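Encoded as structure tokens, the structure appears first; notes follow it.
In this view, the complex is presented without one of its protein chains, the others remaining in place.
Entry: chain A
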Amino acid sequence: MITVDLDKSSVRDLNERLHRLPPETNEKAWRVVNPKGAHALCAGLTVPIEVTIDGHPGYYCAGMNKEATVVVNGHCGVGLAENMMSGEVRVKGNASDAAGATGRGGLLVIEGDAGLRCGISMKGIDIVVGGSVGHMSAFMAQAGSLVVCGDAGSSLGDSIYEARLYVQGKVDSLGADCVEKKMTPHHLAKLEQLLARAGIKADPKRFRRYGSARRLYNFHVDNVDAY
């Protein structure tokens, strides 16, 4: 394992080293210490390596991740794993706002709580949150799944498209065009798989599913009160 101490090395140096790794690299295991709130840590990784960050990164940790596995032994700032393409990002602590924003693929696991707008505009990513999420989570979510083992704040899934939302706890309120949907055996199986992949123990049968009523997919004046 290669250890990079951010007290002795800059984020730029670290990211540059990681960006230069070829896909077939054998330098696959990395450890980053002393992140101390640094922004854009491990942003733009595109090779299947494993990076463990010991401490608390700032904004946009693992942004646009592709292929890599990033584990954070700490809490994360705004925009964790934004626009992630594939791979896996796991946070042992909590995440701030907009975690997994516009994510297109891969798995984001937040073992603690996530702030507001978790999964905003998500486009295919799977997000599993061990705790609760803040308001406007999954706003304009297009595709993928958001699993919340705790509670969800107000306006969950506002203006949602085809993403699937699963919440075990209480939902403060649903946003425009978001409705509760029947949990079918198919959805139960998918949820069970997601929880298993995330390594989070929870009973899928305790979750409720939410999704789009599809009333806003094409404008009609009779639905104007929903906007």
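Assume a residue touches a chain if its C-beta (ideal position, glycine included) is under 8 Å from a C-beta of that chain, and two chains touch if they have at least 3 such contacts; residues count from 1.
The rule we apply is simple: contacts and distances are computed from a predicted model.
Trainee: Looking at UniProt, which of "Alanine:cation symporter family protein", "PadR family transcriptional regulator", "Glutamate synthase large subunit-like protein" or "Putative ABC transporter substrate-binding protein" names the chain we cannot see?
Mentor: The missing chain's protein name, per its UniProt entry, is "Glutamate synthase large subunit-like protein".
Trainee: Of the residues A:4, A:21, A:43 or A:174, I need the one that contacts the missing chain.
Mentor: A:43
Trainee: Among A:30, A:60 or A:166, single out the residue that touches the unshown chain.
Mentor: A:60
Trainee: Since one chain has been left out of the picture, which residues of chain A touch it in the full complex?
Mentor: Touch with the absent chain occurs at residues 11-12, 15-16, 19, 39-40, 43-44, 46, 58-60, 63-64, 66, 78-79, 82-83, 85, 97-98, 101-102, 104, 117, 120-121, 123-124, 139-140, 142-143, 159, 161-162, 216-222, 224.
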